[in-house]
Structure formats: structure tokens, C-alpha cells
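For this view, one protein chain was removed and the others were kept in their places.
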């Protein structure tokens, strides 16, 4: 896992970097929850565009090529930036929200039952 | 800015929490770049659903109500979790990508020129 | 309502035009349900991009300008084209599906109760 900077950077530091960028341009009036939810969806679509016509295997090959990979990283960064800006607009502690949701999901998707499957096994076939 | 836990939590720690959740269920084969790009878009749409029919002002009122706000936080957490899982799948250092993209955007959208506007001012009206 | 050609064109004729375009390029293997669902979402995001930072009123002004309007029409055409291609891939009668869904919604959202509102009025405030 490539995480040299991630190991040293707090979520709060990233949020502050995004806030500084937005504030320097007086973009807070644009960065409303409604607009930012659209922005996240728009950037997510730009990410999907890289994989739209590829099989899952072809998509893995694509992200192994430096130019394609750089473009994908760029789209993912855009999504995260808008997520952090929305966190700032909502004054949401992202880490608490993420760790809390993972905790909830631990109970909703017990590891034993969902091993290698994303749907609850059916007791009786219909 | 509510960021007590964000101030103490590194991006790497969140990524590891997500990786542990995915690995405990052997979900890595599902968490391909193509599938995760769809997942981010799907969760972004669930976030938009909260604001779909509201004016921007009504959306601000909505997120001030605890029940609505908790649901919004939950959707945002889902998006971030999938972003972190994609970072894990790609072995992408998120902090570098985000800080690098902000740096690029500093040049693309000079603060002086984009003050309070999201489009470059036109020199000559047509 | 501008619908001179719409009044003369059957849904089946549009579907056939899309099918002819796809078949002439042997694109059926790409036009799978999974890929086309992504394509619709991607084009929907390109449509949203035109309204992302605008207030609802500014968006109405935007679509009254010919250049912006032409771009919006173009995005909407892309979405419809992918919807029709998915209908072809699924061999779905679109008109039946649309009229059937409207019928269902007539019962789900009784006109009297949902007059001017998109949520069921609450009997008791909490």
C-alpha cells in the first residue's frame, strides 16, 4: 500500500487545505450541500468514464498504464476534494463518520456470513 | 469546524480501517476499479436524493435537522469509504493526490481572477 | 410544447435508428446492461455539469441562451439514446414500461394529496 504521505497526514490537515483553497476564492456560496452533492456525482461519472466500455480485467490493465493511471488518480482526487469541502460546509468530522459507518457495517454484514459474497446466503432456494 | 477526531486521525489509518473491513470479508475481488467507480457514483446519487427537490436554501434548512443531517452524514461516509477502498485497490496515496490536485488548481484558478466566481471573467462581451 | 417531429415519430422508430447505429459498428458486445447503466449515468452527469453551480433561476436563464441550450439538448439526446439502446439490449417495450410506471405512480402519489408537494403531508407534527 502506497501510503507514505497518508501515514503522516491527518484528515483535518486535508480538510484545512481544501478550506483554504475555497476561502481564498470566496467560493463558499457555491459550495452548498446541494451543489456539492452534484459535484461529487459529476466527478464520480468522470471516473467511471475511464472504465465504461472495459471489462473488469481490461480496467485493471488500464490502471496499470501510467498515463491512464494518472488520469484516474486525478478524478479520484477531485471526488475526495469535494467530499472534504462538503464536510467543511457541514462541519462534519469525517473520521468519526467513516469509523462509525464501518462499525455499523460490521454488524450489518457479519464477516462469517458475507465471506466472499456480497449478499446474504439464501436459506431456502425458491 | 468540527474536527476533533479528524485532527488526530491520519488518512492512512482510515484507509487501513477500510482495508480491514474489506479483507475480513474477502471482498477484494468485487472491489475492482470499475465496480468501485460505480459504487461511488451510486452513493453520490443517494446523497443527492436528499436535496433533489429542494432549493439551495431549503437544503441548508434540511441539513440543520438532526435526523436529516444524520442520514446525509451517513451517505457522505459511504462515498468516502468507497474512495478509500479504491485508493487501496490502486495503492494510491490519497493525501499526495489531493494536495497535488489543489496545487494544480491554484494555477488553473488564480485566486485573484476567480474571486467569487467560478468562471473566468470574459474580457470582451459578445 | 415543441413536438412537431415527436408527434409523427414512434418510439419504435427511434429505437430502430439507435439499433441501426449500434449494429453498423458491431457495438452490441459493448452495449451490455452493466455498461449502458454506466453510460446513462455518465451522460446524466454531463447534463448536470451545466447546472452544477447555478441557482435554479440562473439555470433557467442559462437554458434560454441558444449556445447553452444546444449543449443541454445534446446531453439529453445522449441520455435518451443510451436508454433506447438498453431497451434494445433488454428487448423492452419502452412505451409499456413508461405508461405502466405512470399508472403505478398515479396510485402511489394521489393527485389530491400531492398537489404542489412532493412529500405526503404529515398528519401529526413530531
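For reference, chains read A, B and C in written order, and residue numbers begin at 1 within each chain.
Note that a contact is a pair of C-beta atoms (placed from the backbone, for glycine too) under 8 Å apart; a residue touches a chain by one contact, two chains touch by 3 or more.
Because the structure is a prediction, the values reported are computed rather than measured.
A.B. asks: Which residues does chain B use to touch the chain missing from this display?
C.D. replies: 30, 35, 38-39, 41-42, 44-46, 48-49, 51-53
A.B. asks: Name, in rising order, the residues on chain C that touch the hidden chain in the full complex.
C.D. replies: Residues touching the hidden chain, for chain C, are 1-15, 17-19, 21, 24-27, 29-30, 32-35, 37-38, 40-41, 44-45, 47-48, 50-51, 54, 56, 59-60, 62-63, 69, 72-74, 76-81, 83-84, 86-88, 90-102, 105-106, 109, 111, 114-116, 118.
A.B. asks: List the chain A residues touching the unshown chain?
C.D. replies: Answer for chain A: residues 38, 41, 45, 53, 55-56, 118 touch the chain left out.
In this text, only the chains that are shown with their structure count from here on.
A.B. asks: What whole-Å value do you get for the distance between chain B and chain C if each is reduced to the mean of its CA atoms?
C.D. replies: Between these chains, centre-to-centre, one finds 26 Å.
A.B. asks: Give, as an integer number of Å, the spacing between the C-alpha centres of chain B and chain A.
C.D. replies: 5
A.B. asks: Return the residues of chain A touching two or more other chains; collapse runs of consecutive numbers into ranges.
C.D. replies: 30, 35, 38, 41, 44-45, 48, 51
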